[in-house]
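The complex appears here without one of its protein chains, the remainder shown in place.
Chain naming follows the written order as A and B, and within any one chain the residues start at number 1.
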Amino acid sequence: MNCSHCGDKCDNSNIKIEEHIFCCNGCKTVFELLNENNLCEYYDSETTPGIKIRNEVYYDKFNILDEPEVSRKFILYEDTKITKVKFNVPQVHCSSCIWLLENLNRLNPSINNSEVNFQKKEILITFEKTLSVKEVAILIASIGYEPVLTSEVQVKSLAHKTLVIKIGIAGFCFGNIMLFAFPEYLGLEEKDFSKFFGWLSMFLALPVMFYAGVDYLKSALKGFRQRFINMDIPIALGMITLFVRSAYEVISETGAGYFDSLSGLIFFLLVGKWFQSKTYDTLSFERNYKSYFPLSVGVKKEGEITSVKLENLKVGDEVVIRNQEIIPADSILQEGNASVDYSFVTGESDYISVNKGEKLYAGGKHNGKEITVILTHKPDNSYLTQLWNSNNLSKEDKTITKLADTVSHYFTIIIISITLLTFLFWFFVDASLIWNTVTSVLIIACPCALAMTIPFTLGNAMRFLGRKSIYVKNIQVIENLSKINHVVFDKTGTLTQASEKKIYYTPVKLDESEINIQVKSLVTHSSHPLSVALNKHLKSVPALEIDDFKEIPNKGVEGLLAKNEIFIGKYDLSQYSNQAFQGSTVAVVINEELVGFYTLTSTFREGIKSLVQKLLQKEYKISLISGDSEADDIKIKEELGIENRQFNCAPLDKLNFVKAKQKEGDTIVMIGDGLNDAGALMESSVGIAVSDDVNYFVPACDTIMSGEALQDLEKLLLYSKISIRIIWAGFTLSFIYNVIGLSFAVSGSLSPIVAAVLMPLSSITIVAFTSLTTRYYFKKLFKI
Amino acid sequence: MNVEKFAYDNSIVKKFALATVIWGIVGMLVGLLAALQLVWPEANLTSWLSFGRIRPLHTNAVIFAFVGNGIFAGVYYSLQRLLKTRMWSDKLSNINFWGWQIIILSAVLTLPFGYTTGKEYAELEWPIDIAITLLWVVFGWNMMATILVRRVQHLYVAIWFYIATFVTVAVLHIVNSFEFPVNALKSYSVFAGVQDALVQWWYGHNAVAFFLTTPYLGLMYYFIPKAADRPVYSYRLSIIHFWALIFLYIWAGPHHLLYTSLPDWAQSLGVVFSVMLIAPSWGGMLNGLLTLRGAWDKVRDDVVLKFMVVAVTAYGMSTFEGPMLSLKFFNTLSHFTDWTIAHVHIGGLGWNGMLTFGMLYYLIPKMYGGKLYSKKLANYHFWIATIGILLYAVPLYWAGFVQGFMWQDFNPDGTLVNKDFLETVTQLKPYYAMRAAGGALYIVGAILMAYNLVKTAVHGTFIANEDAEAPALVKNTKAHDDGYWHRVIERKPMRMLVISLIVILIGGAVEIIPTLIVKSNIPTISSVQPYTPLELEGRDIYISEGCYNCHSQMVRPLRFETERYGEYSKAGEFVYDHPFQWGSKRTGPDLAREGKGNKLAKSDYWHYDHLIRPAEVSKGSIMPSYAFLKDDPLDRTYTKKKLEVMISLGVPYTDSTLANYEMMMDQQSDEIAKNIEKDLKGLGVEISEAKFNEIKNSKMIALIAYLQRLGSDIHNEQVTENK
Partner (left out) sequence: MTMIFMLTGISLILAIGFLSAFLWAVKSGQFDDDYTPSVRILFEDSVKKVKTNNKTIKGNKNHKQ
């Protein structure tokens, strides 16, 4: 049997409506809600489209939306009658989701309109003032689409739009100018037409030159001012010469000009730009600690709880933290007993129990009854978050000098000198040809193909990698990857998999077979990670009814089964430490005597061993820096053979480690997953964040890859190297074209048709060549 | 503000759907008649049922009545649902419907009686042209207004196709219909010869592009996903493919005039763009087919999808064939043969026909809130129609090759193998018979559908107003981050439309005025003179009988043509042809060099005799008899007016001509009549004075006068090129 709402298995579930079985009450509630509102079409286009309602949603967290300056972040538009908000809802996954979310007004008539953007996983909701932003958020959360309450509302980049427009205009003019140039090409021109068309082309070329292509002129000028030769200088040179010469020819009626080549050149360049500007809408590479933390928290003042924005928190504030809320800053526990999950921070998803007066670190997630803490730091210079404010952390110096710049540097110099030589040559031979030849040289030299090699090669590479769920931030990253010589791993959540545990039972009095039913019956009722792990471990075992089940925070679970008092959880096992076990233990106690215990150790991700071996063969330096204890040290040494290991690293240590190594001249790729790696991730030449759900919490980095993809790391590095080689090949190709063209140019025999053919031809060859080769090597390496 | 309740107007859709079915069957039957006439000339029962008049009726009926109503039905259905709103004005909707039907009726009442402009696919006379323009504006007005009051912010790609259709067709129709009226039912195109030809085919091609293609692509993008219940394969592709198509299509016209007297480069240009068109066209086709990827099981048992699949496939075929035919290499062979006819029918029967059928099978049950009366019948229809198409197209393709090659066949000694054009015609009869059979099958299918749909309607209950509800589109919400220009969106489409129309019209005017005043700079040939009044009248008879439907007047500069007909045609020869009569199909031989002084020239009597009993004079000819022309007296009421109009169009008739035209006509007709009388005597046939006068004053003589003039001027003098 599967849950009628979310489709999860739920064999022995007794939660039903008529013949509909549900895995949990959450799913049932949603089903009822939809059913009442006659929204069951939701289940029509997809079977069981629903989102599993993991333990009930904690609506408290939406209270912060009562804060005007918080809710404002989600509001796109507001007037006296209506409000329009935009939320991120990562759960959207099928057409039913779209249907349901766009029919919200059936659930609440005060909602006027709701529009989903499936790819961006966004929803725009317009509603009447009778509703508040909070209520709307709660409404969609209640049906399983819990909006992400982070400070960043994704803003569609206008830059991208303008680029599309520019391409449109350039393409349009290109097409028409070519059309007018045809009589010319075919040598069929009739005097008065070529004149008419000449002027028309010039008219059409204006927007191309001064709107679509203006960026190249600008950046060239900029480069010129900064005495720094970039790729745009030869391009701009070519554009200007093309335009001036063509204009001259048309006005003086000496020819039809090269407006077709001009517009074509710019069109292709822009297409290249567009191609490399691929972005992963749903991912964010720029998250900083703010996106993990609540936007505001409840602060106690004379018994009153007022919610205060994160920025405005002061040391000494008494902050109230409710169940499932994140600790905003380092603090001391004041009231209640906390059980904190530092998984954002360390990746380790165990609950650590903290007692009154003990220290709590920012980024931990509290699980249990409401607690009160006193801040010891401001949020922005907490143990973790200070990383972002430490000014010694600068994005700039990580980018290695760009390939393009080096190349264009020499290229430009060569071109200028050729131009000069041509000038001098004709000056002495036949001065009348100077204008023609010199301009021709500059036209031909315009490195269109050259400029397209990099975007198309790396743009393709990016797209292909995306298929393997390796999401690269931008093409520069691939270039950096190719220079890596030192790979640094974080342990937990990266090498090891937080959720997957190896579990073995050590019998003391009874064998596992004798107690597994009792254990199963208990753990099914607990949501503690260890219980969940055990439950999974005993999935085949049936569960029995338990009397007065209790979950004792930070200790374990207990209950009565067949008059027997059963306890599962923490227990003094010091006497058994001779079994040199590592990882966490769970004792099984029946009627107050220990019958045996489970040991749960984290396991390496699949393919890690072979990955590390491959990397070692390829003579990469490998280091491991972990925030945890040496617990797994031996294992890592023996099983993986990583020599350089460091444990108990504070986030800052990790950062400094990377710094130090880079000082020694290493080019480092850091692979981590937690907030505590964030500093190192940013500092290293390439920071790769590993995550099993790429839509969720990922620290700022250059690349996001899914857990399974990690084993392809070595392929990734190799592929980036290959891509760079492809670029070089592309360069040689385009140089050949340039040489051919130049041979025409210097001899003063460059006709518009030659230019018009050569330019697109070279560009298209480049595009074809790069696309094919990148694809070929991708398939070859990643075996698809 | 809350959810708004409203109702979709189904009754207008129903009306158009009904009209589609009826006119479809009518138009196809007329086509069938025309097809039969090519096999049995006897089928040219009366003057008003003769091929020359029937064929334009067929093309107009299927294009503007069948497809036209189909477009309206589909647009009125999908537009409302895509925009979540009722049509802006039921009144306009109904004006659109009834107006359109009246126009069709007026076509039925004029074309068979010889009232035609003589321009292919634009035969309707000027009053109807004006009516069409107005009706089209009504349609566009209603559509744009509906877009303004929509409840959905995003305009689905189909709607873009509809808008493009509206704007472009308006422009094309207006430009191509610049006519100078002589009387209520007669007008002359303001353009002459080459210029007229260029405009005509610029229109002709784009009529195909924007009346038979873009609206149907729009319908495809709505009905295929709906019928298959899955989103279109790639929405992004559909958007790109729309803009690419729009930017390219407009240029492709001139390829219809390859090897004609159009300047080479203009021709080549047409070719290039036609070829470039493959990309966007196939973008559409692939997108349509791939939408059904992995759903072929659905296709197997959903008849609607079956029709759609065949339609899209046919679209793919003809959009591949089109560019191919526009290459000079293929064009040499295919042009003027039945290949062209086969090509357009793959598009017509396959793409437009099948898509329309599929659409109707989807619409009617939906609007009658029931199921289709008989899936079985629908399946039969599908197979009959498919086989019908094949049976229609394959023989015609073959006929095309056969005739094309026969025309080109040379003997080793450099003479033509088939000197007599007739030999190449008699060959084709069996193919024509098969084609007729195929067409008949197709019609049977259509009738099955009609029955099936009527039954469906009877069993179901019609939902005239389909209730729906949707939240109103939130107006003028100006986002304070990114570009949500709602207010702009609200106003823009209308403004855009109005502006572009005005601009187009102004631009048009600006362009036209010079063309009317400035002396056209075609290399003139001094020896080419205006037609005599009698010849002018004869030419009008030639036009109204639709001779151009079977006879071209354009000898291409190809050896096998000059060998057969003589000197190839020069642009300068047509400067006084309002409208041009180049034609596009040679069921009979080319007539550009039919007149005196050419090697093909024949005696007046031969023409007289041939027009009366073509089949006897040239054995096996499939030309209908025009005996009635010798009985109908020539009406000279408007001759003077015609001459005056010609003068105002820049034809240099002298005042004396204007003064003495009656006398001139008498003289010329007397001459011809005498020749005929003489030859009759030779055959031992005496005719009475009365009979002589009857012949002399008959339309026949005028027509002969015109035929004898064709392409003869050029021999009178040396060609003198002067710009």
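The rule is simple: a contact is a pair of C-beta atoms (placed from the backbone, for glycine too) under 8 Å apart; a residue touches a chain by one contact, two chains touch by 3 or more.
Since we're looking at a predicted model, the values are computed, not measured.
When the full complex is taken into account, the listed residue touching the unshown chain is A:K120, out of A:K73, A:H93, A:K120 or A:R775.
For the chain left out of this panel, the touching residue among B:M87, B:V175, B:L292 or B:A399 is B:V175. Among A:E18, A:E302, A:E592 or A:E619, only A:E18 touches the chain left out of the display. Contact with the chain not shown here comes from a single listed residue; of B:W23, B:W141, B:Y156 or B:F211, that residue is B:Y156. Think of the hidden chain as still there; on chain A it touches residues 17-20, 35-36, 38, 40, 43-45, 47, 95, 98-99, 102, 115-120, 156, 161, 164-165, 168-169, 172, 176, 193, 196, 200.
Where chain B meets the omitted chain, the residues involved are 5, 8, 81-82, 84, 152, 154-157, 160, 163-164, 167-168, 171, 175, 191, 194-195, 198-199, 202, 222, 225-226, 229-232, 235-236, 238-239, 243, 246-247, 250-251, 253, 263, 266, 466-470, 482-485, 488-489, 492, 496, 499-500, 503-504, 507-508, 510-512, 514-515, 518, 520-522.
Operating definition for what follows: only the chains that are shown with their structure count from here on.
By the touch criterion given at the top, residues 1-3, 153, 229, 231, 243, 247-248, 251, 263-265, 268-269, 272-273, 471-474, 477-484, 521 of chain B touch chain A in their complex. Contact residues of chain A toward chain B in the complex are 45, 76-77, 79, 81-82, 84, 95, 105, 109, 111-113, 115, 126, 128, 153, 155-156, 158, 161, 168, 171-172, 175, 179, 182-183, 186, 188-190, 192-193.
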